[in-house]
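Have a look at this one.
All protein chains of the complex are present and in place, except for one that has been dropped.
And then subunit A:
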Amino acid sequence: MMRADLKLIYDWVPQGARVLDLGCGDGTLLQALGRDKEVIGYGLEIDPDGITACIGKGVSVIEQNLDEGLTNFEDNAYDLVIMTQALQALRRPDRMLDEMLRVANECIITFPNFAYWRHRVYLGFKGYMPVSKSLPHAWYDTPNIHLSTFNDFERLCVDKGLIISDRAVGNGDHEGNWTTRLWPNLFGETAIFRVSRGKPAVD
């Protein structure tokens, strides 16, 4: 059973696409895409268990730290770059967005929405840093060093002149109604953006 946010991304990926999956975890998404949609590409991961799981599935996985960039991938070498739940853990999410849209014309990004109402309750009423299913860590040991909101990310895309071709949010354990468009910044626990370059790609 695929995680709900992965299922949505799965549906968005076109047949036969060349894909990079940044922070691919155990390779579930790439395996399904390869099997059902003839998608080819690579997963990038630094977690040893994730890498082992990918290799066991026959998913091509490369041990690589995303903070070191994507310099080993050529411009426009891929149709799509996917990054699920990793943006907020990067040193410079804005630069990663540039890198993703250098190697592909389109990317799909998911991240925990810091403005989700439960997070607001934590911070606004209780006065503590939010802890939830999507943000399970304490403030002192969290890998999530660049948390943002649905609105923040939208503004970054606008500032960069990028085209947001689709957006969605998910609630509670990623199993909510993904088509919710009402107040996503408040009710969406996980944000999903499909973004492409503002200008046509120059090959």
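In this section, a residue touches a chain if its C-beta (ideal position, glycine included) is under 8 Å from a C-beta of that chain, and two chains touch if they have at least 3 such contacts; residues count from 1.
Keep in mind that, in the parts below, contacts and distances are computed from a predicted model.
**Student:** Identify the UniProt protein name of the omitted chain, choosing among "Homoserine O-succinyltransferase", "Helicase Helix-turn-helix domain-containing protein", "Acyl carrier protein" or "Cytochrome o ubiquinol oxidase subunit IV".
**Tutor:** Going by its UniProt entry, the chain not pictured is "Homoserine O-succinyltransferase".
**Student:** Among A:14, A:58 or A:136, exactly one should touch the missing chain; which is it?
**Tutor:** Checking the options A:14, A:58 or A:136, the one contacting the hidden chain is A:58.
**Student:** State which residues belonging to subunit A touch the missing partner chain.
**Tutor:** Within subunit A, the residues that touch the unshown chain are 40, 42, 48, 51-64, 72-74, 77.
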